[in-house]
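The complex appears here minus one protein chain, its other protein chains still in place.
Think of it as A, B and C in the order they're written, each chain with its own count starting at 1.
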Amino acid sequence: MLPAEPGVRRIIGDGEEVADGEIEGLGDAALLDLYRGMVLLRTYDERSLVYHRQGRIGTYAIFWGHEAIQVGSALALADEDWIFPSYRESAIGLLRGMPPETVLAWWRGHPAGWWNPEAFRVASITVPIATHVPHAVGYAWGARLKGRSDCAIAYFGDGATSEGAFHEGANFAAVMRAPAVLLCNNNQWAISTPLSAQTRAESLADKAVGYGMPGVRVDGGDVLAVYEATAEALARARAGEGPTFIEALTYRSAPHATADDPSAYWDEERVEEERRNECLGRFERYLRRAGVLTDELAEEARSDALARMKAGIAAAEALPPPDPEVVFAHAYVDPPPGLRDG
Amino acid sequence: MLPAEPGVRRIIGDGEEVADGEIEGLGDAALLDLYRGMVLLRTYDERSLVYHRQGRIGTYAIFWGHEAIQVGSALALADEDWIFPSYRESAIGLLRGMPPETVLAWWRGHPAGWWNPEAFRVASITVPIATHVPHAVGYAWGARLKGRSDCAIAYFGDGATSEGAFHEGANFAAVMRAPAVLLCNNNQWAISTPLSAQTRAESLADKAVGYGMPGVRVDGGDVLAVYEATAEALARARAGEGPTFIEALTYRSAPHATADDPSAYWDEERVEEERRNECLGRFERYLRRAGVLTDELAEEARSDALARMKAGIAAAEALPPPDPEVVFAHAYVDPPPGLRDG
Amino acid sequence: MAEKTLVEAVNDALQAEMERDGDVMVLGEDVGRAGGVFRATAGLLDRFGADRCVDTPLAEAGILGTAVGLAMAGWRPVCEMQYESFSYPCLDQLITHVGRYRWRTGGAMEFPLTIRMPTGGGVRAPELHEDSPEAYYVHTPGVKVAIPSTPADAKGLLAAAIRDPDPVVILEPKVLYRSPRGEVPEGEHVVPLGQARVAREGGDVTLVAYGAMVPVCLEAAELLDAGAEVVDVRSLKPLDEETILASVAKTGRVVVVQEAPRVAGFGAELAAVIAEKAILDLQGPILRVTGYDVPFPYWSVEHEYVPTPERVAAAARRLLAY
Partner (left out) sequence: MAEKTLVEAVNDALQAEMERDGDVMVLGEDVGRAGGVFRATAGLLDRFGADRCVDTPLAEAGILGTAVGLAMAGWRPVCEMQYESFSYPCLDQLITHVGRYRWRTGGAMEFPLTIRMPTGGGVRAPELHEDSPEAYYVHTPGVKVAIPSTPADAKGLLAAAIRDPDPVVILEPKVLYRSPRGEVPEGEHVVPLGQARVAREGGDVTLVAYGAMVPVCLEAAELLDAGAEVVDVRSLKPLDEETILASVAKTGRVVVVQEAPRVAGFGAELAAVIAEKAILDLQGPILRVTGYDVPFPYWSVEHEYVPTPERVAAAARRLLAY
């Protein structure tokens, strides 16, 4: 957000009044990993949109401008930690080595979009809002009961905080001291519904109080602030201190999804302003001010991402039409005899 | 609670260290109305228990010790305000002139226990925990939209705050600025589940923060504190300032219901202590210290309540067995033809 | 009469009923400024104001739960569930309260709620945007259910639902939202609940269906050499048994078609009613053509799941050859 709101944690400055901060012990290599991750997701998102316009995938939930939240939090995780994404984080698996064609296939309604969560420690994309919050909490609680040290992170939006599923999951997390991070992407819109029509709370982080868990508010356009807050939450979780609610404050400056026409409800000027301040550019300028990012490295990151995405699209194009038999597959380990009766 | 916890509003003293307070403008007549209301509910509860032991009613949810919460809040309401009770407030209608036999019939599973909510502005008893919170909120919101000044109060327990229905109702209340009072009877038990296993919040009133509404914590054994907090909440609501969450802190020192054997889970000593400090005795001592209550008035209140209850039991005994036709009645205004097919 | 799409007809009904009765209000997610993700509520906010066309928080149980209270306060709430699968969170309010509250008051109060939602597949949408949940609703006492298959019925049944003194669930086949268009009466138009419609006459076999399966059956009928009668149930509860049984009495052969998963779907109820009340009319088994006992598939293969005219025609031929 510009200017950074009081009480919202921010590390990246603006090169003018607001000075740049840094995260202790986070070296250049790690900073460049964050950058590459953001470039990868940005590239995925922009290419997907084109791919959608070409009619190669169906409705697609754009996450342009949300890369700082997704990359900053995901790269703070340990490899064994589990990610529970919503549709907004459909491509977050790319940060865990998932090939782009898998995600493209999901948006094409192709069974190749079914991935094995255990292969990436990334749960399936959850479409019904907030209903995966209890899953992440149950996973984290279960891992703790098994004596493992892995944590879980659930991604959901500002609108999701209105759902009973969020509430019940958050309360279970606190009561069971689940090593979970509840990461709320507060982009201030639920499709056409503004935050002001979603809650009267002064901040979504305030909700943490009612669950007796720490609530943190960070600038969701600041990948370093998100990284730091997530790392702290995970440290608490692994220390047995239970869950943390993180509100990552941003602004949805793209349509909700390809099917959505926001002109009916949003303010173009505000959107333009937010666009100019989008998270990848902010981080890129920060890295250049810090002398960490060179033109060569930037170009390399972009071309690597593009190459990966091109290959992904080629692979998606090469997907064979699904075997109709898939309709009857997988619903049961041990299917009832009447399964095919229709 | 003894001693009054810090941050818990209390007006009634203990005749020793804690001095008696008072509510400005609340005269002797009003004080005695509160007293009579408590005696009436106490009498109903104790007589019902006997009546249950005689096998004349089924399972019964005892509310012994909750009278201060129910009477203090209900008498703060205007006549046109609506009450949305849980099973714990089954007899709250008596404070609105409902005959005891109606409530007894409900516990006997007799259709005479069906009352007309509009006749008393008391909604039907809600059995599924917290599911009536949205009803109260919707009622209050709807009344506001119609330009009326009536408010709604919903009664629910500490356990209810864990349900999604509570969360969604509370959030709607705040967003719609519904003139509603959410009164949480925190008796620190949900059947056998202690408050500590229900939430990690330091107080249930903290939950109000997450909804952006005022949260108030009162001594639920102190009828005056409950009255005052409710009156203030209603004033706010009528002024268009929206809902208030009131946590009335008490302790369930009776079984959850007649079917429950708490010896398996509770601490007898604590229960004994709470019993000695039960709310009716506390108020009675307060009134005597204030010179408002005489032996005659106390005796009169008791005998009036007893007479009303005796008449109620007689009327309940006189109820004819229900007409089997009632099975098919009332489900639809305009029943489908297949209704009776069975 | 104007030619309209089904979703335009829904909007028509909302406009007409809100105009007619000041107690009718619409609430749901994105129904206001956005006019609904399918534009079913377009224009209502501007015309009737923010008190009567409410963008709610994202909480379906909260929508239906507050609607119960709104009804008690004197409103006639029309709740939109954005997609059928997102109505599942409010099944608890529906079963425990919407269908019971009037009964609980000994008939003293009315709960004239309407719950409307898009339903069904065939729209190439992501997971949980293509379910057919009517069986959950119709099994619930105290609740009526209707599913239109034409723009005119979409308008008329919704108007009937809004005017009905009991809670009514209207499921709108989203695959039919934008085509085909159909004649829709202007102004007020009511199709009473409880009346099935013979969509096509025929003497040899009866195809009983509702919603999006009606056009599928009409196509199937064209594939047959025999005369197929197509009965559009329209109103699942109250159910027009007469029209269905009359057709079965005439043809002696019946295929029940439903898009939802087969097991304990509403098609089973139709088969059970026929097996109880028309057994002597039957010249063969009662066949069902339905979705399978699996989740609605990813859309690249949805056509392998949703009953097709070919599958319906094949079942009819089996019966005709029986």
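Note that in this section a residue touches a chain if its C-beta (ideal position, glycine included) is under 8 Å from a C-beta of that chain, and two chains touch if they have at least 3 such contacts.
Bear in mind the structure is a predicted one, so any value in this text is a computation, not a measurement.
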Inset, instruction - Name every shown chain in contact with the chain that has been left out of the document. - result: A, B, C
Legend entry - Among A:Tyr44, A:Trp64, A:Tyr139 or A:Tyr286, the residue in touch with the chain that has been omitted: A:Tyr139
Inset, instruction - Check each of C:Phe111, C:Tyr136, C:Tyr210 or C:Trp299 against the chain that is not shown and name the one that touches it. - result: C:Tyr136
Inset, instruction - Among C:Glu3, C:Glu276 or C:Glu310, choose the residue that contacts the chain missing from this document, as touch is defined above. - result: C:Glu276
Inset, instruction - Among B:Ala205, B:Met309 or B:Ala331, choose the residue that contacts the chain missing from this document, as touch is defined above. - result: B:Ala331
Inset, instruction - Determine and list the chain A residues touching the chain excluded from the picture. - result: 82, 111, 114-119, 123-124, 128, 131, 133-143, 145-146, 152, 164-165, 168-169, 171-172, 175-176, 329-334, 336-338
Legend entry - Absent-chain interface as seen on chain B, which is shown: 58-59, 87, 107-111, 113-114, 125, 127-129, 159-160, 162-165, 190-193, 197-199, 259-260, 264-265, 321-322, 324, 326-328, 331, 336, 338-342
Legend entry - Sites on chain C contacted by the missing partner chain, in the whole complex: 85, 88-89, 91-92, 95-96, 99-100, 103-104, 127-128, 133, 135-136, 138-142, 237, 256, 260-261, 263-269, 271-272, 274-277, 279, 282, 284-288, 292-295
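FYI, only the chains that are shown with their structure count from here on.
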Inset, instruction - Indicate which of the five shapes (line, ring, star, complete, other) describes how the chains touch one another. - result: complete
Inset, instruction - Could you tell me which chain lies farthest from chain C when each chain's centre is the average position of its Cα atoms? - result: B
Legend entry - Distance from the mean Cα position of chain C to that of chain A, given in whole angstrom: 36
Inset, instruction - Mind checking the centre-to-centre distance between chain B and chain C? Centres are C-alpha means, answer in whole Å. - result: 41
Inset, instruction - Let me have the rounded angstrom distance from the C-alpha centre of chain A over to the C-alpha centre of chain B, please. - result: 44
Legend entry - Touching two or more other chains - residue numbers and ranges from chain A: 162-165, 197-199
Legend entry - Where chain C touches two or more other chains, by residue: 56-57, 59, 61-62, 89
